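As you look at this complex, bear in mind that one protein chain is not there, while each of the others sits in place.
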């Protein structure tokens, strides 16, 4: 649309749901041009063979993954790979002066000990990891602007942290009382053929998984601890919901000051997110539906206080594949590139 | 099947989902015969007009609701009506020597003050209400056996209480830390034409409702208080899930004894429900899916302990229309009549 | 973005699904500004009360419907009303020099006798109706460009006619053998509280409706007759599918020339739609999924020939609320205004 030059970007891991979201969203982004798609198992295939409905719009093949070549052809690289692969190629990409946005867990932890404990992989790239910034712009906007490497948050942590941050940052809750009961559509499981993600199994059913040991727990805790100023433990329980997209995190915590009422908290949340165009605080008595957020990069947050129990209940809804994944990575890129944070991202959810 | 005489039963409010479940289940019950169906708006229609797929099996019309006539023709009456109607006709039915199983909230509260506070209806039938027994057989089996009037539990309280009872009864948790995050299919909303229950609105979406003020809260609290031996407040949050049937209650509570491990609790739950044929405690590491329970009167319960936070997490899954409503009422009837508790109830869930 | 002046547009009937789609899509359209929203039952409410997720983006109230005022304030008006209402206000709007795009059936029929037979309403605005153009750009692009009044096609006719047109126009099939078996998501039923559209009823179920008498039949036949050059009767059967959005029309017809093979037809279809940016003909052996189209204004068409039976089978997939309704109306507006046909319309479907 009249740009003299678009920034060349690449996507590694283009065949999964994160990849196809990135492709779709970046095609509409006014400042970039997707010039490279990479993949392991799908290398050699035209992208349109993986997603036929995009064949007319995306003319690129999926190529072998060679960081040297990617570095030569792109300025920004999105890595949408299984955990443990991004850290193998990122040092090379950084050396080639690429800006790197990793959607896996590899660069979410400043302390690789935690990573190794929960993800089971030994790593020795502490120096690189130490330069990574956690890509939640609502908390770390200015650091993201300076970074060359972003560890993009997980989908659950995004919803959980946007609900918890104002409370922890302002010291409004007793941190160890915080419980996150999260619910996700099945696209969060990726484009992998697993029995329990079949429609015949997952539709019209509901269950928890990864109880007390889901890997997003330490990720949430790391940021909560940073906000609280001391180490915080969070109870996190994810559930699989019979729907394609969307996450709702229902967060419970005990208020330090039992005199706080719902509208106080709504005011506090609105102030906290005043400069965050992608967060919307609901009106009094309004609770977010995941469908509101689906198709957009928005996070909707609703609040309630129970005067009987002294707890605050925060509900946050996002599209797990946009604000919870690809959209947030693009939001980070916008900030890194000095563009408007909302550039090229869908602003209005689909409904119904 | 060889019975000399079947017990004549009636269903008032046959046109709703509770009604059709009762009809369907009681048709297969070996000891009873459905001789009366009653309804307000549907009076005068053949039942098969409301549910065409049952037209070949159910030859009864829906009749006007006249307690005098119902009392003459039936020995057991199921009332499946909106809240506030059962209490109008129950005294008459009891006078006529009927056994009454009320599926509404009218007889769930021993203390009508609580009922009036949460349901907004003034009542003066304290004497009748005082004779009602709360129809959760796993807790009140022997009292149900003696009762003439049963206040059948709500769907959410059934799932919540089956998860909480062993913990409270044995004093294993700090009661005021208990949080119930419940998730229900939309059939819980009944066969009423409301915008937010349309498939186009509710499918592929998810949200909380009635936060901090859902009417099932005092019902859960009443029984929890009874079990704990003192007044208990519970945090209860229901969510609407894009599926037809099923409830999952995810219950969080802090253990009094941090030394308890998961397998201890599994042992304790199994002992608690030893004589309860409709409750199944899952194996270690197994979490219930609502689909397991759907189509049966079973409640599946899974357990986890978080040694990091000292909390127990209990997950209970039921079919909201069977164990959560019509099936449980029939289970109560079986007990009241001196029959086997499992008689005529579906034992194996549908899958997939 | 940088226009000196945007064209003021109005939407009458903003509260329904057609309305909210128009609002959402027109908010992103670079050449127009939505300046008026009208409704009957919702008049006086802020639009954000009807659709809370859009409250932050749409600041307009829903106003009373007064054609005089609408005519003064807008240049283009979209009417998204129940059948029989548009024809009451359209003459006035045309008099005020508005361009009118009616999404109801009121102006789809050049012959009001057919309208009256199938829709039951007597009308005497033959003169106005005669000036209306059927808003299917792929067939009537040049007439749309000249028109002041557009009768936008129904959702089923859009999918059906895009599948049938090349066959009829080229005389490739025996017209009276044509059968359209159509399947639609439940959003096609609108935002109305009806029992059979409840999730609890419609989910995990499937059925036909309106068999041999659905009102879209004469609409399809009128255009087919126009294409064939003689009167054509079509067998049309719609089905309700347990999903929110999307229509698939599966079309069967006997080929005149049994020697035609699948790839001949793919070539013919591609030629027919060469200048139609919103129609995509699938590759050999590829059949469209409705999800491919959802979220975009695209129609995907797949083709197969059965050499055993001599029939062609055409499958066309659209988003019923976009290409089947609001998007197509905007496409028509683009043409009427002399803008690019694709302006402001979503080009890439959502997936998954």
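To keep things simple, chains are lettered A, B and C as they appear, and every chain counts its residues starting from 1.
As a convention for this text, contacts are C-beta pairs under 8 Å (C-beta built on N, C-alpha and C of every residue); 3 or more make two chains touch, one makes a residue touch a chain.
Everything numeric here is computed off the predicted structure, so don't read it as measured data.
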Thinking of the complex as a whole, which visible chains are touched by the chain that is not shown? A, B, C
Answer key for B:118, B:156, B:236 or B:292 versus the chain not shown reads B:292
Absent-chain contact - pick from C:53, C:183, C:216 or C:323: C:183
Kindly state which of the options C:83, C:110, C:170 or C:235 is in contact with the chain not pictured. C:235
If you put the missing chain back, which residues of subunit B would it touch? 1, 17, 20, 24, 27-28, 51-57, 187, 191, 203-204, 244-245, 280, 282-283, 286, 288-289, 291-293, 295, 298, 300, 347-352
Tell me which stretches of subunit A touch the chain missing from the display. 17, 185-187, 189, 191, 193-195, 197-204, 242-244
Touching residues on subunit C - with respect to the absent chain: 176, 179, 181, 183, 185, 200-201, 203-209, 211-212, 233, 235, 237, 239, 241-246, 248, 250, 252, 287-291, 294, 302, 304-306, 308-309, 311, 313, 315, 317, 352
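One rule holds for everything that comes next: only the chains that are shown with their structure count from here on.
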Numbering shared by both copies at the subunit C-subunit A contact, with half separating same from different: same
Separation of the C-alpha centres, subunit B versus subunit C, in whole Å, is 46
Separation of the C-alpha centres, subunit A versus subunit B, in whole Å, is 39
Would you mind pulling out the distance in Å between where the CA atoms of subunit A average out and where those of subunit C do? 36
Residue ranges of subunit B touching at least 2 other chains are 185, 200-201, 203-204, 242-244
